[in-house]
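Complex shown without one protein chain; remaining protein chains in place.
Letters A, B and C mark the chains as written, and numbering starts fresh at 1 in each.
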Amino acid sequence: MSSQSGEQKMQWAIRHMPILSSVAERFEKEQPFAGLNIVIALHLEAKTANLACVMLRGGAKVAITASNPITTQDDVAQALAERGVTVFAKRGETPAEYKEYFGNVLATKPNLLIDDGGDLVNAVHFEHPELLPAIVGACEETTTGITRDRALARAGKLSFPIIGVNEGLCKHLFDNRFGTGQSAWDGILRTTNMNIAGRVVVVAGYGWVGKGVAMRARGLGAQVVVTEVDPVKSVEAHMEGYQVMPMLEAARIGEIFITCTGNVKVITKEHFGVMKDGAILCNAGHFDIEVDVQHLRNKDPQHHEVRHNIEEYASGGKHFYVLGEGRLVNLACADGHPIEIMDLTFALQALSAEYLVRHQESLPNELINVPETIDDMASRAFLASRGLSIDTLTEEQREYLGSY
Amino acid sequence: MSSQSGEQKMQWAIRHMPILSSVAERFEKEQPFAGLNIVIALHLEAKTANLACVMLRGGAKVAITASNPITTQDDVAQALAERGVTVFAKRGETPAEYKEYFGNVLATKPNLLIDDGGDLVNAVHFEHPELLPAIVGACEETTTGITRDRALARAGKLSFPIIGVNEGLCKHLFDNRFGTGQSAWDGILRTTNMNIAGRVVVVAGYGWVGKGVAMRARGLGAQVVVTEVDPVKSVEAHMEGYQVMPMLEAARIGEIFITCTGNVKVITKEHFGVMKDGAILCNAGHFDIEVDVQHLRNKDPQHHEVRHNIEEYASGGKHFYVLGEGRLVNLACADGHPIEIMDLTFALQALSAEYLVRHQESLPNELINVPETIDDMASRAFLASRGLSIDTLTEEQREYLGSY
Amino acid sequence: MSSQSGEQKMQWAIRHMPILSSVAERFEKEQPFAGLNIVIALHLEAKTANLACVMLRGGAKVAITASNPITTQDDVAQALAERGVTVFAKRGETPAEYKEYFGNVLATKPNLLIDDGGDLVNAVHFEHPELLPAIVGACEETTTGITRDRALARAGKLSFPIIGVNEGLCKHLFDNRFGTGQSAWDGILRTTNMNIAGRVVVVAGYGWVGKGVAMRARGLGAQVVVTEVDPVKSVEAHMEGYQVMPMLEAARIGEIFITCTGNVKVITKEHFGVMKDGAILCNAGHFDIEVDVQHLRNKDPQHHEVRHNIEEYASGGKHFYVLGEGRLVNLACADGHPIEIMDLTFALQALSAEYLVRHQESLPNELINVPETIDDMASRAFLASRGLSIDTLTEEQREYLGSY
Partner (left out) sequence: MSSQSGEQKMQWAIRHMPILSSVAERFEKEQPFAGLNIVIALHLEAKTANLACVMLRGGAKVAITASNPITTQDDVAQALAERGVTVFAKRGETPAEYKEYFGNVLATKPNLLIDDGGDLVNAVHFEHPELLPAIVGACEETTTGITRDRALARAGKLSFPIIGVNEGLCKHLFDNRFGTGQSAWDGILRTTNMNIAGRVVVVAGYGWVGKGVAMRARGLGAQVVVTEVDPVKSVEAHMEGYQVMPMLEAARIGEIFITCTGNVKVITKEHFGVMKDGAILCNAGHFDIEVDVQHLRNKDPQHHEVRHNIEEYASGGKHFYVLGEGRLVNLACADGHPIEIMDLTFALQALSAEYLVRHQESLPNELINVPETIDDMASRAFLASRGLSIDTLTEEQREYLGSY
């Protein structure tokens, strides 16, 4: 582990995050977070590290921990610590350590939370309610986290406003679809060295993540099968030319399976029973609960790694190969989302955090949408960074739209 | 004009509209529209005719006129009349006739309106307010119509509930994207006989229609350029690999232009000025106002047809070719949307109309979303008609989702 | 039938055939065909008509007949006659008329033949051997014709040189793939008005035509199944992500079938037996022998047209729909290949015909490849017509390649 390689990774990321750089420059002048403690729980690698630094430049004290026990890059963690961020995270945390580190960062008495999956928000509500009064608000990164936060809000238990960053257009339209789409395949390619062209790839779930993963599977020449529980999304997948069928049927013909549902036990016992020998299993959903790896572990306690990040499980006379222990394959087996995508996402995070602070007097304790102005600002900054210009409505067009 | 060819076209359509057939069977038993007058204004061709017949089977008296002066298929109109629908429409109506026919159908004293573009709703509010008391509600087909209806609702002037069918998932996800996407190209191919592979195709507007038209342009091998005014949609088009630029720049390199914005004067004087000789111009938006054909007509009063549905305009030493007079290219130059797509859309129309009647006591005079149950019903019927089955949540999964 | 509409179609075609126009200009000056009789048998529509005129401008007397009894456009035939070409063709020729017309054009005592499918070459060898001495050579357009010509050459019976235009890079790379790919779908779309997205489309044969038809099927959102007899081509289709299986299996799941094999009885009795009710059948191969329509006709002598160019056949309690009588769907149901594609193909025809005349002393009585210089000339003219420039090898690069 060397902080130098971590710093190098961060430098490369910063080079490809022009939106965040321009936000950071403004933050440095305006110091919106002066005197505030920010606690971040995200997948700790170079891009996230850059977000932490941007908050630092905005005047905050920042403490960070990992939102996933397996996705931390230790060299980046060390480099980040050297830049003045309080870091509690290491690759391969035990469940106990994972919990301990959450305690550590929360001990800094946060005023703002940057959450990924809802663990921070749940921790302060149910384990550290003494922290609630000081908290201005939180930003949540994922679909999963928003579902959990919404449940909290509906139950009337939410103690501060949360901006659902995932619902921002510049997040879910790009991060979940293009980000996961590309990076999940980056992880699968480098881990397996398998040929994707012609392979039967089963994508479970056709939300934004599933759409992205299916799109890139096709882009690599795969024959794509989609499984869904929602009939409208199923029609959508069908119209895109994908085969649509129940998982039990897909399991019989699939060769590579990628779960993208946000739900539990999507591929389990009954599916293993009919699967082909040699099937590859991985997950692109937030938690490692979609593929029932525990079932395989119980069946084959002797399972072993056959290639970096590939575990072989024997079961019923067949062998199955699980990538990255069934955790997010793009983070466990690759470097997470492409940098530029995270530039958009983290620009939303940084701007949403600023919004929470600037509007703290007026915001209700609810799950709040990303304000349109933030999406507008981030997307225009992205276009500018790519050297693109677009049309603006003429006076006559504006009048026409208004004339109704 | 022969009612026989019209009846034949209708039979072919019915064969490919299984969802509507199953709805019609139920309507025939339940007679939800017994005693009601329904007025329809839609593009009058075989699929629309089928919708009219379904309403008829549901017990209604039905009068129909065209929502566009150029898209009526006369043989279908005649066949429909023979089936008992009151028809006022012919291909190539003058503006005066168009208006007169609206008067004719409204004279039947409608209780329900099936509208396409908002003309019926506007007519009863501003020209025939005496009809308002008897009207239970309306269904609106298009983005354009909904924008107009919303303006009416916001102004507090709406006198009955309107279901914005276009906002139904089973409408805009499929009809605007896959329906217009395919049929616009059907119109362009058959009208021009040009090779699309390698052509620079400019798609103005990246809403659902623009997305569909761009997707199929690429599917035909074109090099696609997208113009937009919305920055988020621009980023989306860019991420799909399309070139994004202002129209003035696109005009210099484009060879085939398709407007899909719903706005006015998208391609006009300044663009013609820089365009290449031989450029093809057409429109897939609701009104024929996106390409400024009037400007070309003024410049070249001698313009003439060089091939069926292609007018040549000389201007500034160059020649431009306008398809279908700048009206909806899929309707003016082809047979409109694919049948199965309209099966979904019209199932939403029929079920929404039924909903208006069954809930007339309780619905507010507002623009109402398509109820989720209707989208669910239509999409499940579609999947069934295609022989597809999908997963359902297990008890454990349902609990997991609910556990938050 | 009006020669005016035919002339208009020809004008539109000429506008989009810049390569042929430049060839024609040179021919007009150099008169390579002065004093020669040329007989052409091609699908008689606007683009072919343009080729005939180019030969005319090169000094030839030209007689033309149709290479297919159903694909002639009568208005074009009339316009062509008015331009001075001897025409024997009409849409819907009987087999007797087809044969008679061949006799008519051959009676002009040709010196050069432009053949499509090998019928002209066979006719002069086996029915009119008296014409052989005057014949300088022939150009053949199709894979099918070349197979027949090659058999003749192998048997030592060929009496003059034939240039296999189909083997020219600028022919089969573009015409068979991009030309048929687009135009076959143009025919299917306009004839059926069906939605292709999500449909199971079965493409029989994965040669250049099959590749093009499959590519565009996918571009329209279909789920594509390929059947083949060649194992290497099967692997190729598989790697492109298409499903590969025997026709008997494909017949069970297919909804639209397109034969592209150049072989006989590809879809027949046993396949109809397992096919779904409502299957659409069409052909993109040269002869109408790939789908066994005769079998269906025998089963259902009452078959009738249900929509323009769609015949319904009842068989075994099911209904099948045959487009364009099982003849080339792009010609029988649409306007044939896109114009610009035929510009490339016919440039090869015109230049090959010139080559035969200019090298008549030295050419052997064999099937000859299109000379590289002709492909080079045509492709460079195409690039120029599209305003494209490309790199040229530097001196250093040329040396490097030569250094081996």
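What we mean here is this: a residue touches a chain if its C-beta (ideal position, glycine included) is under 8 Å from a C-beta of that chain, and two chains touch if they have at least 3 such contacts.
Source: prediction; values computed, not measured.
A.B. asks: Which residue from B:35, B:95 or B:241 sits in contact with the chain not drawn here?
C.D. replies: Residue touching the chain left out of view: B:241.
A.B. asks: Looking at the whole complex, which of A:310, A:363 or A:393 touches the chain that is not displayed?
C.D. replies: A:310
A.B. asks: Considering the complete complex, identify which of C:148, C:218 or C:327 is in touch with the unshown chain.
C.D. replies: The missing chain is touched by C:148.
A.B. asks: Based on the whole complex, identify which of A:169, A:334, A:357 or A:377 touches the chain you can't see.
C.D. replies: Reading the full complex, the residue touching the unseen chain is A:334.
A.B. asks: With the missing chain put back, which residues of chain A would touch it? List them for me.
C.D. replies: On the chain A side, contact with the omitted chain comes from 8-9, 11-13, 15-16, 46, 178-179, 182, 185-186, 189-190, 193-198, 216, 218-221, 278, 305-307, 310, 334-336, 338-341, 386.
A.B. asks: On chain C, what residues meet the omitted chain?
C.D. replies: Contact residues on chain C toward the absent chain are 118, 147-148, 150-152, 169-170, 173-174, 178, 227-229, 231-232, 234-236, 238-239, 244-247, 263-266, 344, 375-376, 379-380, 382-383, 386, 388-394, 396-397, 400-401, 404.
A.B. asks: List every residue of chain B that touches the chain not included in the displayed model.
C.D. replies: 197-198, 218, 221-224, 238-243
Just so it is clear, only the chains that are shown with their structure count from here on.
A.B. asks: Could you classify the chain A-chain C contact as same or different, where same means more than half of all interface residue numbers appear on both copies?
C.D. replies: Both copies, chain A as well as chain C, present the same residues to each other, with over half of the numbers appearing on both sides.
A.B. asks: Which integer distance in Å separates the CA centroid of chain A from that of chain B?
C.D. replies: Inter-chain centre distance comes to 38 Å.
A.B. asks: Distance between chain A and chain C based on Cα centroids, please, to the nearest Å.
C.D. replies: 52
A.B. asks: When you check chain C against every other chain, which residues touch at least two of them?
C.D. replies: Within chain C, residues 197-198, 218, 221 contact more than one other chain.
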